[in-house]
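First the structure, in the form of structure tokens, and then the observations on it.
The complex appears here minus one protein chain, its other protein chains still in place.
Order of writing sets the chain letters: A and B. Residues in each chain are counted from 1.
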């Protein structure tokens, strides 16, 4: 029954404060509108506390850090924690630089995070405290596969238990756990990796889902992962000869815009372990 | 006779300096090219005076303020005022944070603004000196409707007279006034609200129109509002099954790219009060 999480977003139109990278920020804004939420962006330390106060949730994405935006993330995060708003961390490129790794670890230490969503290399970096992420993509050696599935589920459950956050590791197979249960999700298309920012978009959507479903963070996070993956499948089915990653990007956002609760219920491909 | 304002933009190719937010900046650049202008972006205080000097108009948008970009806006604005260039303010999110409200008020106080364009909540915030804007969207309670139209026209005329700027309040019904007359414009589609940055795009276009039509700021501003709304209608008529807000965004810019003076003359839906 994932459809109620989608329908709550469409009904409640959660306002999401995003401190995110300047590469994919426009897509994050449009996908938040597409899924039924409403986006606002602000990273200036003097502005963020006011902005987060009028919002319902906070999405922190470290894709293009600046010293002042790190300060903005901490200020906004503390204010959101005071207000009881869900806070999500997307540790883009953790493991690829000391600044990214250390900033992600600091945000995990100083803030109460409702959820952390990244690729397998980024999440392993956070678990180990250091890493060797290859840029912004996951290392093949770190990928969740059918062969290492049990072990991967154990890792994600353990890390969720340790941190008290929902942990979402996304890739060919997606794992979302709160420490007790783990959603194993098999929606999506490999071609989504040829679009910049599908992970950032998912983090935006997931924050909207967490905000509109405050009693069910695990299910809301898992539903958001299904939405993004299913949109990738729907969009792919509309691709025509000559279309490439730019058109695919647009069609994915379009698919999210048009997705109903029934579509999600029918298309979501997951098991709970 | 709105078509001459469009044709002047296509003929004169006004170069517009934009200090704008990083969320919608790419769309602002592409829509300026689509309407016949030419965009340049620069917010670094050391760069802005030179850049505004080679341009014809200045578009100030406070969507994602930074301390240094505020300094850049003031420097660029003073230089543009010295040169007699039109300057437009888009007070994105005024009312949602003290920094945004105060920055917008300061820009209004220190600069001579040719036009101010915002939604009804933002403009009311500027009039009252404080506000309760819900993020970057207008509060429903503030909307211009057929029921409060006379009162709304009176408010916009009064604020335009008080400030000496053309005031443009955009929403389901758009009002554009210089204090004496008020254009009431009924172009556009509600679905435009599901795309991030249609307001920012309109502010970019409006600056190009003000720059290419320096003798007629009221008419130029009103024509720009008609262009954006009509493009929203034309684009909507090209939407196909499965299309959503990402495709709609592209089709709106496409519609502006293809719009002729005759199209605008025929499609503009306005009265002057």
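Keep this in mind: contacts are C-beta pairs under 8 Å (C-beta built on N, C-alpha and C of every residue); 3 or more make two chains touch, one makes a residue touch a chain.
Treat the numbers as computed from the prediction; the structure is a model and nothing was measured.
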Using the touch definition from the top, which of A:163, A:196 or A:258 touches the missing chain? A:196
Touch as defined at the start, partner being the missing chain; which of A:23, A:105 or A:143 qualifies? A:23
Among A:152, A:207 or A:250, residue touching the chain not depicted: A:250
Contacts of chain A with the missing chain: which residues? 21-24, 26-27, 63-67, 93, 96-100, 133-137, 194-197, 242-247, 249-250
In the full complex, which residues of chain B touch the absent chain? 15, 22, 25-26, 29-30, 33-34, 38-44, 46-47, 50-51, 54-55, 68, 238, 249-258
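By our rule, only the chains that are shown with their structure count from here on.
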Rounded to a whole Å, what is the gap between the Cα centroids of chain A and chain B? 33
